[in-house]
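For this depiction, one protein chain was excluded, whereas all remaining protein chains were kept in their positions.
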Amino acid sequence: MKQAAESVSIRGVEKSFGRTKVLKGVDLAIEREEFVILLGPSGCGKTTLLRIVAGLERAEAGEIWISDRRVDPLEPKERNVAMVFQSYALYPHMNVFNNQSFSLRLRHTPKDEIRARVHQAAKTLGLEQLLERYPRELSGGQRQRVSMGRAIVRSPKVFLFDEPLSNLDAQLRVHMRGEIKELHHHLNTTSIYVTHDQVEAMTMGDRIVVMNGGIIEQIGSPLEVFDKPKNRFVAGFVGSPAMNFIDGELATNGSRLVLRVPGQAPVPLGEAGTRRTSGPATIGIRPHHLRIVGDGPLRGTVKDVQPTGVETILLCRWADSEILIQTTDRVLVSAGEDINVSADPADIHLFDSETGERLDA
Amino acid sequence: MIDARGRLGPYLFLAPAILYLGIWIYYPIAKNFYLSFLGSDSTRTGDYYFVGLENYRKLLSDDLFHRALLHNLAWVGLSIVIPVVIGLVLAVLLVGRRGRLFYAAVFFLPVTVAPIMAAIVWGWIYNPTFGALNQLLDIIGLSGLSQPWLGDTGTALVAVNMIGSWGYYGFCALIFLAGLQSIDPEIYEAARIDGANSFQSFWSITLPLLRPTLMFVIVYTIIGSMKFFDIIYVATKGGPDNSTQIVAVYMFDLFIRQGEVTYAAAMSMVLTAIILLMSLVVIRNVMRRA
Partner (left out) sequence: MRNQLKRLASAIGTHGFLIIFVLISLFPVYLMFVTSLKSQAELIQNVFALPHDAKWDNYPLIVIQRGYYRAVINSLLFAGSVTIITIALSLLAAYAFAVFDFVGRQLLFVLVLVGLMVSEVSILIPVYQLLKSANLLNTFVGLVLPQIALGLSFGIFLMTTFFREVPKDLVDAARLDGCTDLQLLMKVMIPVGLPAISALAVIEFLWTWNSFFLPLVIATKQELMPLAVSIIDFMGRFTFNYELVATTCVIMFVPILILYILTQRSFRRGVTMGAVK
């Protein structure tokens, strides 16, 4: 069932629905055997991009290449891509076997081969006992598996996933996440996976493509995107609870860079290095990087304490903004108290206030 | 939805049906319109010439046409008052009740009876010598009311409308029942908790939420009442003394028996225009959802 994996190249793709431009020139190169996640808020264009790769939508401009073949003028069926849908999209009038073999039968594949491939796929996915069943007789997780089986029997060049897990309950979702990952290790088919769930994105992807408003904001490995967000949008979108942002004015204190915030002690940002040393800027600090220490430079008022057992989240009023502090310590503060917090300068992200671009290297 | 980008696909799929409607619906209407401006000296020779609005002028002074149109309008009114209201009442009584499928099945049975058959059978029921209706009146001691129902100019139109109503209230009931069943029962529970009694919840919940269905049934009734033919043709042929004459029967008679082709065409044109005008309401309603 394994076949040589293909690369996918998306070049300058643009797409509008009526007057709304949903893709504003997207370029993306996907390596052979890679598992790439398209991540972004709803309406960012990620599903449209996936559907353009599948051939279900037409781009107004740009090209799609699968290995060395340009596919955007081709019909979906000529591209040899398979897609797993959020709603599973199983044919209600066919049993599992016929659902999985439908594409092969349309291609007049010999009967023996169809049987062999469907059974092979069923074995991989644990569906052997269900081949005679109809979709209405299956649970959500089983349907999801059938829909993946339908994709793999074809040995497609590319797998496309459109939020395949969002209709499942939380526990099953974690389980299926593992199964899809395992399947990819097993088949090594190039995959594009659309999701708005950042846990899925972080845990499953070789690379994450963060999209927003019809453009790609950042491409990188999960940890790259998390640790070095290219701009304020990515920083705020990836990670939960979301990053804290504080606006201020850059200044120097000797060779050290600080952020001045009206009515607060300056926030130390480490050695200035080659960075800009004046002008408005925004710093971003992830909630788990903030520590409660008596002499911390940030002083705020606790508004709410939210223990989850594993960790505690504090909501603080700090200058004009609200910030979150996430800690695994059992903190003994209550609403109304003032606390001091600090963060390691290495954990502070620095962004241009105007453009939102990352300022440090 | 698939963007067809100027490919032929959708047009190929549509071509047979549209071509078909073109030949048998759109072309005939256009031709009818054209014919309505023609006239001829002798109805049998078929030498037509342009007479402008002459046929329409004739319609304006044709008392029988006016009577026929009036009877059609009376039929609209009777059909809304009798079968539509009965259908609504039956549906309200049926919704959520045990045995509703049985009742609905029985009420719908008359809808499957061909109008010509209903006209024949009801003709017997109304028959003055062996009719079931007069005999029933005898049995319950109202023999004074006995009369030739279809033979009397005073009762014929209502009597013949009852035949149509008999074949129609089950249709209305079924549609109202479907409309009622699509209303979320929790709304009624909420209303009960708010203190509404059953009449109040009918007026303030059922009727407003049933409005689209009600609209459909009323417009459907209007269209049906303007164009119907079979029952009158079989039961009374428009008589006695034109007391049940309607536009379709009058036009049919002009065309088939008297050979007044162009005058009949003008008449059917007026009828078509009235129906289309009234139907615009439906189209707008449907398009809003399409």
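We call the chains A and B, going by the order they appear; numbering starts again at 1 in every chain.
By definition in this document, contacts are C-beta pairs under 8 Å (C-beta built on N, C-alpha and C of every residue); 3 or more make two chains touch, one makes a residue touch a chain.
Keep in mind that what you see is a predicted model, and the values were worked out from it rather than measured.
Chemist: Going by the contact rule already stated, which one of B:L64, B:L145, B:A178 or B:L207 would touch the omitted chain in the full complex?
Modeler: Considering the complete complex, B:A178 is the one touching the chain left out.
Chemist: Can you list, in ascending order, the chain B residues touching the missing chain?
Modeler: 1-4, 6, 9-11, 13-14, 16-18, 20-21, 23-29, 31-32, 35, 86, 90, 93-94, 97, 103-118, 120-122, 124-125, 129-132, 135, 166, 169-171, 174-175, 178-179, 182, 213, 216-217, 220, 223, 227, 229-230, 233-234, 247-248, 251-252, 255-256, 261, 264-265, 268-269, 271-272, 275-276, 279, 282-283, 286-287, 289-290
Chemist: Residues of chain A in contact with the chain that isn't shown?
Modeler: Residues in contact with the chain left out: 51, 54-56, 75-77, 81-83, 85-89, 91-93, 102-103, 106-107, 150, 154.
The rule is short, and it goes like this: only the chains that are shown with their structure count from here on.
Chemist: Counting in whole Å, what is the centre-to-centre distance of chain A and chain B, each centre being its mean C-alpha position?
Modeler: Here the centre of chain B sits 59 Å away from the centre of chain A.
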